[in-house]
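Please read the structure below before turning to the comments.
Every protein chain of the complex appears in place save one, which is left out.
Note that the chains are named A, B and C in the order they appear, and that numbering of residues resets to 1 at the start of each chain.
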Amino acid sequence: YDLVIANGTVATAADVYRADVGIKDGVIVALGRGLTGAAETIDAAGRYVLPGGIDSHVHIAQPSGEGIVMADDFESGTRSALFGGNTTVLPFCIQEKGEALRTALTDYHAKAAGNCYTDVSFHLVISDPSEAVLGQELPAAVADGYTSFKIFMTYEALRLNDAEILATMDTARRTGALVMVHCENEDAIRFLVDKFTGEGHLEPRTHATTRPVVVEREATHRAISLAEVVDVPVVIVHVSNGAAMEEIARARARGRPIVGETCPQYLMLTEDDLSGMDWEGAKFVCSPPPRDKAEQTNIWRGIETGIFDLFSSDHCPFRYDDDRGKLNPKGRNDFRHIPNGIPGVETRLSILFSEGVMKGRIDLPRFVAMTATNHAKTYGLYPRKGTIAVGSDADIAIWDPDAERVIRHAELHDAADYSPYEGIAVRGRPETMILRGKVMVRDGALVGEKGYGAYLPRGLSDRAKPPTE
Amino acid sequence: YDLVIANGTVATAADVYRADVGIKDGVIVALGRGLTGAAETIDAAGRYVLPGGIDSHVHIAQPSGEGIVMADDFESGTRSALFGGNTTVLPFCIQEKGEALRTALTDYHAKAAGNCYTDVSFHLVISDPSEAVLGQELPAAVADGYTSFKIFMTYEALRLNDAEILATMDTARRTGALVMVHCENEDAIRFLVDKFTGEGHLEPRTHATTRPVVVEREATHRAISLAEVVDVPVVIVHVSNGAAMEEIARARARGRPIVGETCPQYLMLTEDDLSGMDWEGAKFVCSPPPRDKAEQTNIWRGIETGIFDLFSSDHCPFRYDDDRGKLNPKGRNDFRHIPNGIPGVETRLSILFSEGVMKGRIDLPRFVAMTATNHAKTYGLYPRKGTIAVGSDADIAIWDPDAERVIRHAELHDAADYSPYEGIAVRGRPETMILRGKVMVRDGALVGEKGYGAYLPRGLSDRAKPPTE
Amino acid sequence: YDLVIANGTVATAADVYRADVGIKDGVIVALGRGLTGAAETIDAAGRYVLPGGIDSHVHIAQPSGEGIVMADDFESGTRSALFGGNTTVLPFCIQEKGEALRTALTDYHAKAAGNCYTDVSFHLVISDPSEAVLGQELPAAVADGYTSFKIFMTYEALRLNDAEILATMDTARRTGALVMVHCENEDAIRFLVDKFTGEGHLEPRTHATTRPVVVEREATHRAISLAEVVDVPVVIVHVSNGAAMEEIARARARGRPIVGETCPQYLMLTEDDLSGMDWEGAKFVCSPPPRDKAEQTNIWRGIETGIFDLFSSDHCPFRYDDDRGKLNPKGRNDFRHIPNGIPGVETRLSILFSEGVMKGRIDLPRFVAMTATNHAKTYGLYPRKGTIAVGSDADIAIWDPDAERVIRHAELHDAADYSPYEGIAVRGRPETMILRGKVMVRDGALVGEKGYGAYLPRGLSDRAKPPTE
Partner (left out) sequence: YDLVIANGTVATAADVYRADVGIKDGVIVALGRGLTGAAETIDAAGRYVLPGGIDSHVHIAQPSGEGIVMADDFESGTRSALFGGNTTVLPFCIQEKGEALRTALTDYHAKAAGNCYTDVSFHLVISDPSEAVLGQELPAAVADGYTSFKIFMTYEALRLNDAEILATMDTARRTGALVMVHCENEDAIRFLVDKFTGEGHLEPRTHATTRPVVVEREATHRAISLAEVVDVPVVIVHVSNGAAMEEIARARARGRPIVGETCPQYLMLTEDDLSGMDWEGAKFVCSPPPRDKAEQTNIWRGIETGIFDLFSSDHCPFRYDDDRGKLNPKGRNDFRHIPNGIPGVETRLSILFSEGVMKGRIDLPRFVAMTATNHAKTYGLYPRKGTIAVGSDADIAIWDPDAERVIRHAELHDAADYSPYEGIAVRGRPETMILRGKVMVRDGALVGEKGYGAYLPRGLSDRAKPPTE
């Protein structure tokens, strides 16, 4: 073996057991006890040996509008992800209107190449579903391993109308690609924004007021219904509330294959956070917005009962005190110009581990499933990624379950200047990170090299099969 | 008294009791026993004395596309309505794109003037919600007594997008007008039509296949959600199935004021009727299409339990064997060219009376409420219309509950050439019809004059109040 | 006419209109305008002329356990009811274990005879469904006009087990009687009482803690299910929360005929009221207990949307500061000995009129339906009682909608020593009360005689018909 992780407690999405993990050529080749003959052995006694986290919903180096710059590029973004316990991230490669997918992908690959600390793969964002895109470009991209894409029902520059959604979903059906949908009704938001800004409300809190639960519930039901018309599975991303969860549950009861995703902000934040003094609320502006305490309970229920398959960060980092970030010249006076999104790729796993596993809400296999295995299965990376099994990549996070700390942005590794979770106490910490058999972080210190992280073409989703009759 | 209806059993939406009805100057002035001193007395012993039916959803003399002519004008349409037990009908005055509401109304008034056997009032159809229309024309029309309007989520020429729906609903909110919505997702229908016609399916049955329950459920939830964003009540017209009913029930449980309407076709027909031999299925092409037996049971449940407030005909008559009707040159080969709609203004009341009251599903007050009183209250005609009470117009139908007959188009009074309900046996018959104190039909024979039916400007809806907090 | 009520605004469960009401021999004989020739005329200009309230759920002079005496006998109870706007009340005649129904009825008639200010009729309470009772006594009682009875799922002395409930419901099915069910699971309450008293909790608040929503929801679903097995309608009395409401809604969606009742305490009180200082919480001990603010909103929703047909007081009066009332020697130290029940027959109508009608939550016809008409129809008193129609008893309440006052027990007419609604401001007041044509209260002063109120045998319920297939 090149490497043996000895004496730890291995967990998968099903099992928890004591075993050594034997690694050779970057791959897990043996699980057993007392494995010997290793070039290097890491003692993991008292530690959990988990599949490296997969964060299938992050935004890195993404064009964000005039004068605005996303805080993280691939270097800082994947470094932060790695320290947060992840070995793979899936950011979005956005097609701009009129742009060929190939162009968008080429540009995005160029940003990533040589800069990554974790493995990466890209979802496409389809903003211009022209005949050429749906007829040739997208099928070609799917064949090349870009097997999932996101579409938006909000944001003026990105939203598709129902006819476009149907046509795009139909391409997904023909190619086996998996569709992710951002569900908020743009017209309804626009109506409310006009109403509330007309009454003089420009402060960050109004961002939440103008994106109430009803606009998410409406769009969720519509996305599910359009997918039902086309007969494709669909991922409902970043679900924030119980009403949208109910739409997922109702659809499943009708036999529809729906994948549900939620994020840490819907467990830990509320819309009241957007009311901070001195425009501090801007730090929490994201879409959908955080809701209230009752909805946090609903989201926990969804995690416990299986409404949600995926727990992602929706990491979308902007600096706060920065002319090109949250407090840009327009944004500091008008919430409409505050870039949407918050950082979180480094805190996702610690929050769910601490609040979920250590507080007894979920067990360790469910943690692994929601943070790694299900992401791999959903997005065509399984069984290479997302589990600890013979033949899988040796992507491993060694967790100390007892480590206690308080989240401080000063100790994080992204390029933003704040964390929305500042000051939250957590138990558990990914202490050593291994990517394809190579130790990248050892006892909290970076030892891996930038650029070791590689791009991953993907197969079709395990979820993208039609429902049984 | 000018007229006394003696010895009958009066029914209102609440009560059933023996009383004479005393009428003077077209108005009910007394309810009592042994009323004397009448110029004329009608003996109604053994009969029900009911408020004349109000059919708040009919299409008369409506432009229907090139080469297609609606079968009924105001003369035949109101004559048929009258024989069916109605004293008031509310057809739709359609704004064409670019047309001023005033122009549409003037034209439509011209068609009605002097030709009616029942009283009439008009809903508007808003197809072009321009700034001028929403800012000036529609508020002016509401002030003039056109206090309700319908909007469409289907039909390429009529559909509004979500932004337009929101703006139009907002005008309703400001003016107190009531919005009716035809809920079917046009883009989804278009997708399915392209799919099925692409596979060579052109027969009438494909009309139903391409408008499945999911497209109605989606649009129903969206209409309700948009009304929730604006905070206005909304009428969901012609509900055909249990899933759409569930959306209404869920909305009410959230405190939303929703009015639900259904129609005879959803009780008596199924999509199998669209599969008739020799293109006979064209006779049953309407939107939403009839569903199946299980959905008929659902619709009955909705009538019994109060999901529905209104039972209307959605009378929308086209001749079948006619170059300008169902079998027009294009329509006889391709369902996409079959005009949508079926006749029913004359059969609505008999069907609900026979299947509902006489079969014990509902009681007489519920029949009166769903066919008359609720229509008057919903559309601003109450208390002048819709009940038997002191001060109300003497619009009365005297029903023989025991008369048995079979529905035959040959005995109906519309200008179509068929009835979708041909051959159905019914018990109960409106035998004598009185409009504002004047006998219009006596023992089944027309005695009233064309043109006695008048136009009714309307007040604001009793339903168009915001929900309690 | 013996009496004409002139110039008022008459309201029924369907209609609101200006009319004079002509009364002769205790019966409404005419509705019209400008009625003349009356021995007496009451000017009701600016007033609502409503059917006298029917309170179909009151407890009067009911045996209440050793050492406990119910505050009201028929004299004080019906006097209080009358001043509260009622002309008919339906108290319960309780069968004790082993007692013949005839004996119970004879005793109860003796208490009422000659003492009533309103008309009265009796529900039976079946506590001992022996073969003799179900085989002979109960059918005989139904035939004699005792056409409804209540059964209990709680209270050790009264509860029936499932087999007894089924047998009793089956007798109802055979005789056409209507079953009312008090839905709380006695065993579960007993379990919780043992648990909490074992932990030393003896204060009034524990009454609520040991009767949580789950015990009501369970029993509600069970009662509905047992009625489904037997195939009878059922009245779910005094519903306190949204979960029990949901059971009713679900049952109706399955086609089950369920009548729902709620009461003022579930709109106006909360369990926090049971935490009053110095054992004041005892004043609010009733079963089911009041819940919280969220449940109050649920109950309003149920009133607005038709979950509830009946709004009753569940008047069950005990004196507070009294050795034979709430503060009996044992009850002042241990909630288990506080008699269950609160007064409310005089405040029921004012609360719903003020909070419901005057605050715009419901309209006047719905008020009339929920407080009078539906009671008459449900319990076989219609059309004699419950409406203003030709041929109905002239039981009328003349309401001044503008009168403002604060509820003070000092101004009420019952024999308790407190009101749970003390201090609540209300708009609207029943000013003049007429029973079968006789003025009983004139402008707030008692003018009628004790004993004019009569006993009413009843017909079968309009609701007690099997559901349509």
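Criterion: a residue touches a chain if its C-beta (ideal position, glycine included) is under 8 Å from a C-beta of that chain, and two chains touch if they have at least 3 such contacts.
Note that this is a predicted model, so its numbers are computed, not measured.
The chain we do not see here touches A, C in the full complex.
Considering the full assembly, A:Lys359 is the residue among A:His109, A:Arg174, A:Lys330 or A:Lys359 that touches the omitted chain. Residue-wise, the contact with the chain that is not shown comes from A:Glu304, picked out of A:Glu40, A:Asp231 or A:Glu304. Among C:Ala61, C:Ala112 or C:Val230, the one in contact with the hidden chain is C:Val230. Contact residues of subunit A toward the unshown chain are 10, 12-19, 22, 29-33, 249, 252-253, 255, 300-301, 304-306, 359-361, 363, 365, 368-369, 373, 383, 387, 389-392, 462, 465, 468. Although one chain is not displayed, its contacts with subunit C can still be listed: residues 161-163, 165-167, 170, 185-188, 190-192, 212, 214-215, 217-218, 221-222, 225-226, 228-230.
Note that in this section only the chains that are shown with their structure count from here on.
Chain contact topology: the protein chains form an open path, each linked only to its neighbours in the line.
Overall, the chain located most centrally, as judged by its C-alpha mean against the mean of all protein C-alpha atoms, is B. Summarising the inter-chain contacts, the pair of chains with the most C-beta pairs in contact is B-C. One finds 50 Å separating the Cα centroids of subunit A and subunit B. Averaged C-alpha coordinates give centres for subunit A and subunit C that are 57 Å from one another.
Shared interface positions of subunit C, i.e. residues touching 2 or more other chains, are not present.
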